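Of the protein chains in this complex, all but one are displayed in their positions.
Letters are used for the chains, namely A, B, C, D and E, taken in the order the chains are written, and counting of residues starts over at 1 for each.
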Amino acid sequence: MKVTVSRKAHFNAAHRLYRKDWTDEKNDAVFGKCNNPNFHGHNYELIASVTDDIDKETGYVIDIKELKDIIKEEIEDAFDHKNLNLEVEEFKDLNPTAENIVVVIYDKIKKRLKSTNQLEVTLYETPRNFVTYSGQ
Amino acid sequence: MKVTVSRKAHFNAAHRLYRKDWTDEKNDAVFGKCNNPNFHGHNYELIASVTDDIDKETGYVIDIKELKDIIKEEIEDAFDHKNLNLEVEEFKDLNPTAENIVVVIYDKIKKRLKSTNQLEVTLYETPRNFVTYSGQ
Amino acid sequence: MKVTVSRKAHFNAAHRLYRKDWTDEKNDAVFGKCNNPNFHGHNYELIASVTDDIDKETGYVIDIKELKDIIKEEIEDAFDHKNLNLEVEEFKDLNPTAENIVVVIYDKIKKRLKSTNQLEVTLYETPRNFVTYSGQ
Amino acid sequence: MKVTVSRKAHFNAAHRLYRKDWTDEKNDAVFGKCNNPNFHGHNYELIASVTDDIDKETGYVIDIKELKDIIKEEIEDAFDHKNLNLEVEEFKDLNPTAENIVVVIYDKIKKRLKSTNQLEVTLYETPRNFVTYSGQ
Amino acid sequence: MKVTVSRKAHFNAAHRLYRKDWTDEKNDAVFGKCNNPNFHGHNYELIASVTDDIDKETGYVIDIKELKDIIKEEIEDAFDHKNLNLEVEEFKDLNPTAENIVVVIYDKIKKRLKSTNQLEVTLYETPRNFVTYSGQ
Partner (left out) sequence: MKVTVSRKAHFNAAHRLYRKDWTDEKNDAVFGKCNNPNFHGHNYELIASVTDDIDKETGYVIDIKELKDIIKEEIEDAFDHKNLNLEVEEFKDLNPTAENIVVVIYDKIKKRLKSTNQLEVTLYETPRNFVTYSGQ
């Protein structure tokens, strides 16, 4: 029996949407006010969902405390109260759109899970805007 | 990499569940208090979710501002503060159940998207009742 | 020790903002799209808050089941799935703005409570617009 | 056209995670503070989602009032204000983890639905921890 | 300038409403299913609100990290995953109604604050039922 176990977490961070290899005009045209050179920020809400068989011994798919700890170590400790463009290695040369952030988060959590665990990550940039990635 | 980008919106409207070609007795039996001839109403909450590859140039699946504008033009401008039965063309001969409304919304948004964009729409009629349609 | 006990409830209804004694032009100028003659509607969320001393015997300020029943009888049964303008006595000659509705709700609940119970009512017309009245 | 209709409900209950056939030490090691022998408890929030074709006559996938009644009879009446370990038959010999509870809920609701209705159940144990099962 | 700083927290616990000095019949009559002798439980959500002048040096009323730590030490560590009736000293002879719990929480947090800090505590027993106490 495949069950999905989900855990919510959050972090807040500053970012700016732009590409170093584009002109200011092109960055402004494509990214608008999200390209403010002084940065803006969000409270990102994150849902990590792990799908696998229920372990008959424990009745768990994954110990949610373990999932909580993985999210803390991989995401909260790395991203919380940070400037994504300036301080997070993965975005040195990658534009921190919600889409790119959710893929980075997926990769960081996925490598910590058992190989049979399927993962889906949802990331709320604001209460009205969110993205989802499941490795496909 | 397929990522899903979601945008929440809302509108409020009056409606009544009934079929013109049924007797009052049958409408009452099937639709109960939702068949109040003087109408009742809801704050509809809407989530439109677009799935496609991330554009490598922009880091976007779809510019969420574009998705927001499509929802505004196709749904909010057409449905907000309206009586769905009397004032919205699509429900002249279609009973405005949540199921039928979500299909109408799907069709109106889908025709504005690129052909590769997959769409799913979720519509909350109340905080406890909601419906989802993805064109299948 | 004065403690406040609050209970949430909800109802959905159709309404229209207008005054019979005004011209159509004046109603449109003041109430805009809320003056749609075919009505529109909302999911109203309601919070009734009762403040009084804790009863030393029971540990209750008011049995919340009793408060729930009062809200059901006075408000939900009277307003849910109704057209406020056409079907609710109190709004026959009173414009059903959120402000006027919250005062009507306050009066209906207050008369069912013990005289020492202070009451405050908050009414959400939408998740972003709400009103509060405490009888002052 | 396949549409999914979802209904939210909730119940509160006490539970304890442990296995009778394990030592206290093993139960503590695996389940930590969730193995408090005096029990702890949750407000469980439940979403039951039914997918099927829209009935052309009624515009319904399923009458949501019927779905609400099934949830009330099968889940709320059986689980609300109960001790899951001591008072709910299904958990006499089954550890009431969120994963095991969601499967039990799925089975109880599924047997009340038409055979063509696909069901998915999501169960929130806390606002940050939730599980989903769709019979696969 | 008086500003109020609020912090949300939560804990889950089992409890039972009853009085040792009442007969079973009286406990049942007054507390109904909340008097289940096997206990039931809740996810309690807590808001602690501290009002005082803004400190001109720091721009803080109270360092919210300090308020978060006080709530953790006084409330979460003492109540989370506990049986309130059996394991929490304050309820050994006090019926753990929401009203009584909120007063106990108020007293435990208040004694940790500076004397000029005014405190208000709101406690959600369920998303629809909550109580508030401010020491009056």
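Heads up, the rule we're going with is that contacts are C-beta pairs under 8 Å (C-beta built on N, C-alpha and C of every residue); 3 or more make two chains touch, one makes a residue touch a chain.
Being a predicted model, the structure only gives us computed values, none of them experimental.
*Asks:* Which chains here touch the chain that is missing from view?
*Replies:* Hidden chain, whole complex, touched shown chains: A, C, E.
*Asks:* Using the touch definition up top, pick the residue from E:T23, E:T58 or E:Q136 that touches the left-out chain.
*Replies:* E:T58
*Asks:* Among C:V3, C:I70, C:L84 or C:A98, which residue is in touch with the absent chain?
*Replies:* If we include the chain that is not displayed, C:A98 is the one touching it.
*Asks:* Of the residues in chain A, which ones touch the absent chain?
*Replies:* Touch set of chain A with respect to the missing chain: 10, 12-15, 33-34, 36, 38-43, 45, 80-83, 86-87, 126-127.
*Asks:* Since one chain isn't shown, list which residues of chain C touch it in the complete complex.
*Replies:* So the residues of chain C touching the unseen chain are 17, 30, 32, 94-100, 102-103, 127-133, 136.
*Asks:* Write the list of chain E residues that the hidden chain touches.
*Replies:* 1-9, 49, 54, 58-61, 64-65
As a convention for this text, only the chains that are shown with their structure count from here on.
*Asks:* Which neighbours do chain A and chain E have in common?
*Replies:* D
*Asks:* Which chain has its C-alpha centre closest to the mean of all protein C-alpha atoms shown?
*Replies:* D
*Asks:* Averaging each chain's C-alpha atoms to get its centre, pick out the one most distant from chain B.
*Replies:* Result for max centroid distance from chain B is chain E.
*Asks:* Please work out the Cα centroid separation of chain A and chain C, and write it as a whole number of Å.
*Replies:* Computed value for the inter-centroid distance: 42 Å.
*Asks:* Which residues belonging to chain E are in contact with no fewer than two other chains?
*Replies:* As it turns out, chain E has residues touching two or more other chains at 127.
*Asks:* Report the complete set of touching chain pairs.
*Replies:* A-B, A-D, B-C, B-D, C-E, D-E
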